[in-house]
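Before I ask anything, here is the structure I am working with.
In this view, the complex is presented without one of its protein chains, the others remaining in place.
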Amino acid sequence: MELFIEKNIEVRFSEVDSMGVVWHGAYPLYLEDAREAFGEKYGLTYANYVAQGYYAPIIDMQIQYKQPLRHGTQMKIIARYKPTDAAKIIFEYEIRDRITNILYSTGKTVQVFMDLDYQLVWQNPDWFVEWKNKWQQ
Amino acid sequence: MELFIEKNIEVRFSEVDSMGVVWHGAYPLYLEDAREAFGEKYGLTYANYVAQGYYAPIIDMQIQYKQPLRHGTQMKIIARYKPTDAAKIIFEYEIRDRITNILYSTGKTVQVFMDLDYQLVWQNPDWFVEWKNKWQQ
Amino acid sequence: MELFIEKNIEVRFSEVDSMGVVWHGAYPLYLEDAREAFGEKYGLTYANYVAQGYYAPIIDMQIQYKQPLRHGTQMKIIARYKPTDAAKIIFEYEIRDRITNILYSTGKTVQVFMDLDYQLVWQNPDWFVEWKNKWQQ
Partner (left out) sequence: MELFIEKNIEVRFSEVDSMGVVWHGAYPLYLEDAREAFGEKYGLTYANYVAQGYYAPIIDMQIQYKQPLRHGTQMKIIARYKPTDAAKIIFEYEIRDRITNILYSTGKTVQVFMDLDYQLVWQNPDWFVEWKNKWQQ
């Protein structure tokens, strides 16, 4: 069972740089918006992590910019959860045109688990194992 | 004795909008940079507040945009501490050209004291009274 | 006839500072989101301005922070257009709780008209006069 969400993106005026396209540094926020939407859908929000006594910081982020994003373009971001046995949370992303489905950008993030003292947790927390089982991941 | 600092501003590419000028929403960061520089100079940093068991959130911010800021312009921000008997920290700001002294922007911020439970503190904390006395404010 | 919009605000993780509340510098973006939503509703978008050969930069912004905004709180922002005979566009804002209607923050922005050479335009452009007439402003 593939876990994913689609979320519409509305480019903000403030995100457009002097070249008239979305500044590359604004994309991490789009990816985070998608992760938050995913969390709402599947019960894996930042609040859930903290309630369980964990942080899930990003340790790796990769973004490919294939076509510039412009103000007013109708876009969506797709975030796909990629199962792994490691104590990690991996998402892959696509930013596409809602009308033409043109692929504007792809991305990937990797998160690990840390306790609230910011010490790395090497094994999947029980609650996350349960989450994986619930969704057959 | 007037307490103030001058800090140079380097406009970032990402702060310039599609009109080719600094986005108005970037200025609060300039003001905060100036407050942090002031705090370094006079011993009134965010870390100081927290070490004493207080937050000092902004309750009012006003910015006037008189001339647009452009990438590459040599600017400075002046932050002046404005003494008050109230349990508040008030700063007034000017953004000026380092060469011509042209006035690009003015601003003002008002901070209050809150405890770490985010409850408003109505009287000046002792440590802040000492700080005021030290600087004859 | 009062012109206004209500737009829901979803606090982003990245907008929350180390005090656990929305950083004060994030509010100008909320106000801009509201102006963009207003523009969509009433035909007064940034694209409209440029299509007519004008910019409408903000020359004054004021924000009062009455109650801290937290991640997960259900909020809305109300933006009200305030008619004026001057060649200005004035909005007043309220950020309120969608459930309790608690008032978290108020704000105001003033925009002027400039041509694409960034020269101030002292009189209301004809197209804006027509817009005002259309909406009986």
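Per-chain numbering from 1; labels A, B and C assigned in written order.
We take it that a contact is a pair of C-beta atoms (placed from the backbone, for glycine too) under 8 Å apart; a residue touches a chain by one contact, two chains touch by 3 or more.
Predicted, not measured: the structure shown is a model, and the values here were computed from it.
*Asks:* Looking at the whole complex, which of A:E6, A:E32 or A:D97 touches the chain that is not displayed?
*Replies:* Only one of A:E6, A:E32 or A:D97 touches the chain omitted from view, namely A:E32.
*Asks:* Taking the full complex into account, what residues of subunit C touch the chain not shown?
*Replies:* With respect to the unshown chain, the touching residues of subunit C are 13-14, 16-18, 20, 23, 25, 71.
*Asks:* Write the list of subunit B residues that the hidden chain touches.
*Replies:* Touch set of subunit B with respect to the missing chain: 10, 12-14, 29, 32-33, 36, 46-47, 71-72.
*Asks:* For subunit A, enumerate the residues touching the unshown chain of the complex.
*Replies:* That gives, for subunit A, the contact residues 19, 21, 24-25, 28-29, 32, 55, 57-66, 68, 118.
Note that only the chains that are shown with their structure count from here on.
*Asks:* With chain centres defined as mean CA positions, report which chain is farthest from subunit B.
*Replies:* Chain centre farthest from subunit B's centre: A.
*Asks:* In angstrom, rounded to a whole number, how far apart do the mean CA points of subunit A and subunit B lie?
*Replies:* A distance of 34 Å separates the two centres.
*Asks:* Using mean CA coordinates as chain centres, what's the subunit B-subunit C distance in Å?
*Replies:* Going by mean C-alpha positions, subunit B sits 24 Å from subunit C.
*Asks:* Which subunit A residues reach two or more other chains?
*Replies:* As it turns out, subunit A has residues touching two or more other chains at 13-14, 71.
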